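One structure, as structure tokens, below. Some questions next.
All protein chains but one are shown in place.
Showing chain A:
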Amino acid sequence: MAALPARVGIGSSPRKRDGAALLTGRALFLDDHRPEGLLHAVVVRSEVAHGRIRAIDTAAAAAAPGVALVLTGAEAAKHAGPVPYFIDPAARGGNRTDIRCLQVDKVVHVGQPVAAVVAASRHEAQAAADLVRITYDVLPHVLDARAAMAQDAPRLYEDWPGNVVAHNRYGSGDPDAALAAADVVVEGELRIARTTTAPIEPRGYLASWQGDRLTVHASCQNPHQLRWMLSVSLGVDESRIRIVTAKVGGSFGLKMQGHPEETLVALLSLLADAPVKWVEDRRETLMAGAREQVHRFRVGATSDGRITGLVNEIVADIGALTAQAGWAMPNMSATTQPSGYAVQDVRVELDIVCTNKPPCNAARGFGKDAAHFVMERAVDLVARELGMDPAEVRRRNFVREFPYRTATGLNIDSGDFDGLLDKTLDAVDYAGIRRGQAESRERGRYLGVGLGFELTPESSDSPGTFVSGFDTTTVRMSVTGMVTVLTGVTSPGGGNDTGIAQIVATELGVPIEWVELVQGDTDRCPNGFGNFSGRSMVVGGGSATLAARDVRAKLLAVAARLFETSEVDIRDGIASGGGRELPVPEVARALLTRAFAIGDIEPVLESTRAYKPGNINHVPDELGRIQPYPTYSSSLHAAVVEVDAETGKVTLADYVMTHDCGTMINPALVEGQARGAVTMGLGSALSEQLVFAADGSLASNRFKSYLLPRAGDIPLLRMIHQVTPSPFAMHGNKGAGEAGVGGAQAAVANAVEDALAPFGVTVRGVPLSPPNVLALIDEARP
């Protein structure tokens, strides 16, 4: 007797397809690829924060054992052009500079690639790299964004008018008038320290040429964009480049393309005439910034807690400019304000500023996290000023009618923010905590609870760029009935392959075991855009649905012909109709081996479809605003903390996230992503910080100095779901995976301020590490 089919439909949680391979160490990552004749590269990086390259002496390195090639920037520039931008700042009215795979004249941060060594082993390459002597004319450097904005600050890019990449202004209405008319106006500051994403697998690339054809195995998120990028920088036609990205050990935005090493490794392989691999070491991975911003805001409210106006000035420190997407994140920090609150009089001024630090790369949250963080601080400060409960102030300001056009022009598809708040308050026992708080304070214990609301725009589309709001999938059934799904979206570990297989199996009516997924291979998969912006299940899932429906329609047509009835169905791999049954493989075989007998049904069991969700609108409105996101997930977070007022240490006692990403294709995967994002936010809120020495070198360059949270630091993260389907996405699902960073930061910051209310502490930044918290207490003490 056949076993009962496992529950695999939309909304169930079959196991992650590659879970067993990952857990047993059988999954192959980039570094596991070791082709015959492989050589290894090491990048020689700048040791000064700002300087002109005077001379590079490579003689000793070239003569070292095992060395095949030493490449400098000047030599590289003869063979490769600049790396094209993922999002070109010039196209957005900003300043740009040519990004090279190796610097030619000048370095602008410690760690910038200056030369590269290729040798028979990584060890030999490293030893030789240590022998490369670089002489610089050292220039003054600037590590702080405010300082970098001064007229006389050192200039990173001499042809720019300053160090500002772009100054932008967003919003609508008349916030100055709104603030002038408000019953109360509160001011605040929020400093978000620089953190990093730290995936377990660092970046890496393996390039090899077969004649004039290039194959690159890459630990990356967006193989098709990488192919285009290499084709531009190397001047090789796309048709001669193949990118393969198999397993990726976490990415979080870091592995979106635009890194100098992508072009560099392909070039090294060309010049060395051998396969060349480069894998980052941990110190290199830790250089990648994820976020660093300062917000100064004023918010006006009526005496009953309705927020009437908001003015926020953001200074975003992106370090050196990069061709990667990361520099553009602060734009989303601005446009995601005022989040899901009904405030129409808003002005957000944004300066995106370069400093002599490594670039900020794309990072989960993509700047939206900062918008949530600052709004949630503003709401809490209003509550405090008015003596109201912070939960109540949120309730007075939530958007309730959808779709809702925000002050920055976003069009929120759907949501139930009151529902999120009710569920969260209930789960965390908000009333009980408030009651217990007074009593525990009498005993010298400082307990606090904080809320953080998030509205997460997802699946973005940026016209004229490779930030695409659609994607493409092929569903193909073979003569044996087995199904191959080739899709343009990739999975850096989050598991959308499992979700897509669930959708295809459900749509076709076949067991999930029959469905094979192919992702991340530009020679096999249709044109696509990979993974970013919570898009993979929306557009990968959507396009897979359309393609699967085509194939199913074909199967039904064949079955109808075979059963001689129009009443046919397919379920669990069996076609039925007119009282007869036939396994789906036999239906497939009938069409593909007896095409002429079957008649006028085109014998193709394959469909390639693209899916464009609704709600995206690139026609600027009267204020010049566009609407680049189809779906808006939302979540409400509550953190309960205890603060040791003698040491400043914050301990998380409880954490609840109520999450609404519309229909959940696979709840277990949604929760896995949400827990990861929350943990990232908690780390940034409490312990993570990239610290630079005065000379611009990274002081926190290992996991003993860059403090990621560990299991013992994080309580059980309790997840509650609310489902408000999106009217604009195929299955009503919204992006999931980014939501949690800003909500977690905000909930913790608000909870710490709440816990320390007896001292009158005002939180003005993160991380709230013990030294920083103790300083806050000291500062508040009379």
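Following the convention adopted for this analysis, a residue touches a chain if its C-beta (ideal position, glycine included) is under 8 Å from a C-beta of that chain, and two chains touch if they have at least 3 such contacts; residues count from 1.
Throughout what follows, contacts and distances are computed from a predicted model.
Peer 1: Pick from "Amino acid ABC transporter permease", "Class III cytochrome C domain-containing protein", "SLBB domain-containing protein" or "CO/xanthine dehydrogenase FAD-binding subunit" the UniProt protein name of the chain that isn't shown here.
Peer 2: Cross-referencing UniProt, the chain left out corresponds to "CO/xanthine dehydrogenase FAD-binding subunit".
Peer 1: Taking the full complex into account, find the residue in A:T506, A:S607 or A:S687 that is in contact with the omitted chain.
Peer 2: Considering the complete complex, A:S687 is the one touching the chain left out.
Peer 1: Taking the entire complex into account, which one of A:V104, A:V518 or A:L708 touches the absent chain?
Peer 2: A:L708
Peer 1: What residue numbers in chain A mark contact with the hidden partner chain?
Peer 2: 126, 130, 646-649, 686-687, 691, 699-700, 703-705, 707-713, 769-771, 774
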